[in-house]
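One structure follows; several queries about it will come next.
One protein chain omitted, others in place.
On to chain A.
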Amino acid sequence: MAAAGVYLLGLFGLLLRVGLNFTHLPSWLQTQNEVVTPLTSWKRVEEGFALQKQLISPYSGDIFHETPLALQALKIAYYFPWKVTGFFLFLDLLTMMFLYKTSVAFVRHLIQVQNEEKKKYSTKAESIILTTDSLAWIPTIVLACYSLNPMSIMTTLAMSTGAISNLTIILTFYYLLQGNRLLCTFFLSVSAYQSLYPLIFIVPVALYFLKLSRPSMPSLVSVQAVSSYVQTCALFFLFSALLIGLSFVSEGSWEFLYSTYGFILTVPDLTPNCGVFWYFFTEMFDHFRTFFVCVFQLNAVVYAVPLAVKFSEKPFFLMFLLIFVTSIFKSYPSYADASLYFSLLPLWKHTFSYMRNTLVVGGMYVCCGVLAPILYHLWIFAGSANANFYFAITLTYSAAQIFLVTDLLFAYLRREYDLYNGTEHQNKDGSKAQIILE
């Protein structure tokens, strides 16, 4: 029964996308800065093809920013039924498939971890202990969160190449759950090759493979641990070097490095998007620009350190947090990134009851989604608003994402506390105790 429901859900999601493709929506979405960025716009990919056909290196200009292998590989899009649209629908189908498989495996993993740790739990935590029944719907919800999420629908319709990065990250996640070090590091290096920021996902990946190889959990800094890290990293860098080397062979010069990674790191394109970079660096004083570029880029990845320390035993949650944080603070974020973390969010449904400001965050998301295109239109086309209006909305959107991720973090930690200390917190005199951060 559930299986049929899942198929129906996936099919409905696909049909929805196919149906919307016949409207004016795709052409409109392709111009929306929240949906496509200079990095992910299909229009720019086509420009890359056109330049290459004319024997001009696509990297000699500043329009095309895909990687050289993507430039070669994306040509297959024209061999699909319905050409590029068909290609992106196919990508969506793959994403849905692996999302579902990932969530099924993840539910199994959750139960397994819980069984291992159960004896350490408080006896008073029965009410929040996970059961197979309570998790049965998770894969379906995950799938629904992808197939029916307006953000992922928009990503598909706008033919954003962010869908490719999303797929590779989900594949990384899937093979991480499978414990397949080779494929996991391969897809990790593909996604890092494609959009650079997934580079830091090497931290949870390395931690998890250490855990797998030594279930008894030795010290995280022992010789064995370090050798396990080195193995994972070596595989990752081997694949990355292979990809970069292949790119060099196909392109014949290193020019692409600046056009792809340099473009991501130095943020030369100040086209508005839903992140914090664009207006900040539009209004930045020139002599501070380099400093703040470094600070902001560091900000996107630095959370890997405290989170890795805190969640060294929970690599999947760590990975999810890193996916979330980088999609907020990357230099060219879009709804494609948001659709990824939204579809993985239900994996932590068991912590939702501990979240404190879902209503506020939900309201912020809805407001931003509605107001962003309106205020952009008022600024660019109607001329009756200025850049500050749109900036305010992008700030609110970033703030909403930050509230959501910190709320989730709080909820997760709070639930952990309850697991070990019971759900009832009483003082010695029997009154209700308060739990605070010390």
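The definition used in the following text is that contacts are C-beta pairs under 8 Å (C-beta built on N, C-alpha and C of every residue); 3 or more make two chains touch, one makes a residue touch a chain; residues count from 1.
Keep in mind that, in the parts below, contacts and distances are computed from a predicted model.
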Name per UniProt, for the chain absent here [options: "GPI transamidase component PIG-T", "Acyl carrier protein", "Large ribosomal subunit protein mL40" or "LAMI_0D11012g1_1"]: "GPI transamidase component PIG-T"
Residue, one of A:Ser134, A:Thr282 or A:Ser353, that touches the chain absent here: A:Thr282
Of A:Phe296, A:Phe320, A:Tyr335 or A:Tyr365, the residue in touch with the unshown chain: A:Phe296
Which of A:Leu8, A:Ile56, A:Ala136 or A:Val360 contacts the chain that the document leaves out: A:Ile56
Missing-partner contacts on chain A, residue numbers: 31, 43, 46-47, 49-51, 54, 56, 60-63, 268-272, 276, 278-286, 296, 299, 303, 306-307, 309-310, 325, 328-329, 379-381, 383, 386-388, 391, 395, 398-399, 402, 405-406, 409-410, 413-414, 417, 421, 425, 427-429, 431-438
